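A quick write-up on the structure given underneath.
One chain of protein is taken out of this complex; the other chains stay put.
Chain nomenclature is as follows: A, B and C, assigned in order of appearance, with residue numbering initiated at 1 for each chain independently.
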Amino acid sequence: MANRLAAALSEAWDSDLAWSFRHSPWAMAAAAVFLACVGAAMLAPWVSPHNPFDLAQLDLSNSLKPPAWIDGGDPSFPLGTDDQGRDILSTIFYGARISLEVGVAAVLFSTVLGVALGLVAGYVGGRIDAFIMRVADVQLSFPAILVALLIDGVARAVLPGAHDSLAFWVLVLAIGVSGWVQYARTVRGSTMVEKNKEYVQAARLFGIHPLAIMARHVLPNVLGPVLVIATIHIATAIITEATLSFLGVGVPPTEPSLGTLIRIGNDFMFSGEWWVTLFPGLALVIMVLAINLLGDWLRDALNPRLR
Amino acid sequence: MTKPLLELRELRIEFPTRRGTLVAIDDVSFAIAPGEVLGVVGESGAGKSLTGAAIIGLLEPPGRIAAGEILLDGMRIDNLPHEAMRRIRGRRIGAIFQDPLTSLNPLYSIGRQLVETIRTHLDMDERAARQRAIDLLREVGIPAAERRIDQYPHQFSGGMRQRVVIALAICAQPQLIIADEPTTALDVSIQAQIIALLKRLGRDHGTAVMLVTHDMGVIAETADRVAVMYAGRIVEIGPVAEVIRAPRHPYTVGLMGSIPSVVDDRERLVQIDGTMPRLTVIPPGCAFHPRCPHVFDRCRRERPELLDADATRAACWLHAPGEKSANAGPRGTKVRR
Amino acid sequence: MRKGVSLCISALFATMLVAAPGYASTFRWASQGDILTFDPYAQNESFNNTFNSYVYESLVQYDKKFAVVPQLAVKWEQIAPTQWRFHLRPNVKFQEGEPFTADDVVFSIHRQLSKRSMTKSYLVGVVDAKKVDDLTVDLITDGPAPVLLRQLTDVRIMSKSWCEKHNVVEVQDYVAKEETYAVSHANGTGPYILKSREPDVKTVMEANPHWWGKPEGNVTEIVYTPIKSAATRTAALLSGEVDFVLDPPPQDLPKLKSDPNIKVVEGTESRTVFIGMDQKRDELLYSNVKGKNPFKDLRVRQALNMAVDREAIKRTLMRGQSIPTGELITPEVYGYDPTIKVPPFSVAKAKALLKEAGYAKGFEVTLDCPNDRYINDALICQALTSMWAKIGLKVKLDAMPKAQYFAKINKLDTSLYMLGWAVATFDAQDALINLVHTRDGKGSGEYNDGSYSNPKMDALIEKIKGETDVPKRLALIHDALRMHAQDVAHVMLHQQIIPWAMRKNIAVTHSADNRLRMWWVHVN
Partner (left out) sequence: MTAFVIRRLLQAIVVMLVVAFVAFSLFQYVGDPVQLMMGQFATPADRIRLTHELGLDQPFYVQFFHFVVNALHGQFGVSLRIGKPVSVLLAQRLPATLELSICAALLALAAGIPAGVYAGLRPNSWLARTAMSASLLGVSLPTFLIGILLILVFAVKLGWLPAFGRGDVVHLGGWSTGLLTRSGLLSLIMPTITLGLFQLTLIMRLVRSEMLEVLRADYIKFARARGLSDRAVNFGHALKNTLVPVITITGLQLGSIIAFSIITEQVFQWPGMGLLFVQAVSYADIPVMAAYLCLIALVFVVINLIVDLLYYVVDPRLRIDRAGASGH
């Protein structure tokens, strides 16, 4: 009975979501853009005209070519090239791939960390709860970018020389660690509500660890909010990655991400090679905007009261 | 019946949604006489609170009055401009909500909230309004009113807070109070006090009360007449004593289960199987027919209007002139299993 | 209360008036990197030397044609083959009031010859300094020292009593980032006084009212701001926030030239930019080749040399502002050998050489590179990584600010690095001693950070140091330069063309050593 009810409810929930999606042109457009970004990024090696990360393919004589439709442009470089002769279009694809990989991996890391800590804090309560939430409070006062920079700096000190090869994981760690608080807070709240329900007490009688059964009951409850946080967090993570790369502490310059390209292009602000900054900048903003729109829509759809 | 204070005529409230228009209230008509206490009873979702909200003009969008009229003292108030309606709220119609804990703004002292309300409606200076506030608090039974007037809501217990809420509702001497589940959130021991207070105030000031509740017991103690709502419609309306003594609608019969004291102990109550339909899937014909123990063909086809049934009126084909003989339904008798 | 407020406001107005730009001859300028240290012997970087020369003076200096003229010494003579006598300028005072005497010269030369000094090369050949009287000093050399006077232009004189008072008799250990009083304070006899120093932000100097000389220019206040970002540097000049940019980005030159408020003074610099390779260690610090050092193999060095497309770098990254070269020094420097050609560019030959050397599949190595020192330094390094990738090398790039970079490569903590050298003495000997001679801790090989070492080369350089016969010496220099090119001791890249960009109202004298001599600057 309860199962059937749950099934019916979840079906209604699903269809509500689907309905809201079908009737939100922004959400659909955002999803289309996002899917296109993901597709281009995932298929970068196949859809890109060039491989900008293969140094042997770069040729300085191709450097700073304007987009194909402008005088002096070369059709094999549709959006032009940067100072090293990298095809901008291909680099956007490959760079978006790095951005998305970093974003998704960091968000997964945050989610797992945050959900686990939230569950423990909410369930165990007392000092552990106080400690975890206090740490969360403290960390909340440090913006993600600062925490990420700090971790990056520490990684540099701990792994001199090896930093570049580990840059990706350092980024994931840095951005991931900086974002767990929101998840923990949401899950903790929900856990505290569930904690006193009878089935948790009953679980003890059956010899199941209450935390295990709670995880099973709490997780579906917080799925919606966590999904919303995660979506918006991906956008934040991508911006953070771009910012770190822009500051020159992100990925190595030989494998530029969108932020790196923007930084490179920044040096050509006066010399007329606007395409080096403009296209990666646009790609970044469009991708992040699409994700944010999706997140916004998801939040409204899951929480109709806020509309 | 004297000239009614409040009259609802064929009121219909709709919620336009993406799945089409939901009819939350349909064809609801009743009247409240001055000084009368009308109980409105039904399960949650039956439309009781919506009716109350519609009367004070605070239907939450996208809900809207789609048809019918609401008249106060013979004047239509359902189509008044925003500002005119605001002047009626609090001044002529007071309202009390379910949860006293959340009805008061936690950041302001109750005195400030009382004075603010009094001065909105009555031409009084600060000092006079404050004196009136103290008097009101005393009247609703708050001890040491002079001291407590400067306290904040969180310093009051639940029952005391509901008394404050009542004081706020009556501070401009309205002719009608809409009390939406005023006791639901309170302890049982407090409930009786609040009901007694409401009754006394109604009597003392000649104020009419529309008491919305799902609790038949409260109705039995308080109301003069009762309207039973089911799925957005009134299914039975009549004097309380009559309805309790001999409910005419099978649903009312079921509801009587909520007041054990008026039912003979030895008899087991009819349980109403199933739940009230959601507004999206109201069945054709009589909305109650899937759960009705006396259902017959006509119930599935046609929707019954309110029909005279002895001292009350009930929306049930059992009471249609042609059907009486054919179907021996609940007619002033308790139904046995 | 009200009175207090109005007092406050009037005080604010007063400060505003004072702060309003009143100095017509404030000269605000920028380049990409910051001053490294004010201890004049702790680093030998020409930009740093430039700044130190505003405060500290030398016995002799260059005129506008790079001829040696008096500065703190009024005249000099060679009284013996190994003894030079200098007559000092009388009545000169240090900025903090101490009189300038022979003791200060002796002290400064000893300090500059001490272990931690990074400018010993300017005293190569000098063994001692002796006071004759208060205004006479003898320099004792170990041989004839033909370019001694040119070397002395970069031997700055500090105050002995000041150094002793502030406990800076020892030279700052730059590599260890030692912090001494002399790093951020300066007390010379020069035309400008160091007024404030905020690392990375701003350095302010004021004209020395008690200077013994007469300035040709009219700059009374110098405000120097390092601006690392190329675009910001250009923007700052365009908007008039700075008056002068020492190193305008090549890509912005057309824009700057077309601006009516800006003028660009073009000129070559006596600087070559090159790549050095660790040729000493038996195993490279940053490579996947274990047990041997590929850079010890001439063929590998040749391969690296041939795989560089210098013309492409010139055309694209440098926008024509470079002259590709295979020679250690530039034509401005005495000893230049015009017969040394730019190495041929051939990927196929380079590949073949690598294969011959046993690295057919290439290898991994890290290239260290500054990112705020030479024109487009990091971009050139990036381009090199892709050029070398074409012959199979996997080159990782580690680019960093020069403050960090020089400390790293001076520690020899590198396998492959970029360096530029401008010959301050305008004589090839300086470059050979600093960059090519085996490092001996006594001034030779001070910037030979790849530890190239060839006994024949060392012998040649020693001969050059002592040879007084001009044609013979020139022939020796040519021999050394050719040997340097044949050995591929460095992968030479190009000579920088350094245009200086400034507001229209600024008049400067462009110098091939890329040093802005402030006392010649005019603000109109």
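By definition in this document, a contact is a pair of C-beta atoms (placed from the backbone, for glycine too) under 8 Å apart; a residue touches a chain by one contact, two chains touch by 3 or more.
Bear in mind the structure is a predicted one, so any value in this text is a computation, not a measurement.
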Checklist entry - Quick one: which shown chains sit in contact with the chain that's not drawn? => result A, B, C
Checklist outcome for this item: Touching the hidden chain, out of B:M160, B:L176, B:C286 or B:L307, is B:M160
Checklist entry - Taking the entire complex into account, which one of A:L79, A:V200 or A:V288 touches the absent chain? => result A:V288
Next on the checklist: Considering the complete complex, identify which of C:G335, C:P401 or C:G443 is in touch with the unshown chain.
Outcome noted: C:P401
Checklist outcome for this item: chain C residues touching the chain left out here are 12, 15-16, 18-21, 115-116, 173-179, 183-184, 198-202, 225, 227-229, 231-232, 235-236, 238-239, 241, 400-401, 403-404, 410-411
Checklist entry - If the missing chain were put back, which residues of chain B would it touch? => result 56, 58, 86-91, 94-95, 97, 99, 102-109, 116-117, 120-121, 151-152, 154-160, 165, 168-169, 172, 187, 190
Item to check | Contact set of chain A toward the excluded chain (per top definition) | outcome: 134-135, 137-138, 140-143, 145-146, 149-150, 152-154, 156-158, 160, 235, 239, 242-243, 246-249, 259, 262, 266, 269-270, 277, 281, 284-285, 288-289, 292-293, 296, 305-306
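We take it that only the chains that are shown with their structure count from here on.
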Next on the checklist: Counting only Cα atoms for the centres, state how far chain A is from chain C in Å.
Outcome noted: 45
Checklist outcome for this item: Separation of the C-alpha centres, chain B versus chain C, in whole Å, is 91
Next on the checklist: Just the number, please: Cα centre separation of chain A and chain B in whole Å.
Outcome noted: 51
Item to check | Per-residue multi-chain contacts in chain A, two or more chains | outcome: none
Next on the checklist: Using the touch definition from the top, which residues of chain B touch two or more other chains?
Outcome noted: none
Checklist entry - Across the complex, what residues on chain A touch chain C? => result 54-61, 63-64, 83-85, 161, 164, 252-254, 266-273
Checklist entry - Of all residues in chain C, which touch chain A in the complex? => result 229-231, 234-235, 238, 249, 251-252, 254-255, 286, 309, 312-313, 315-317, 366, 378-379, 382-383, 385-390, 392, 394-399
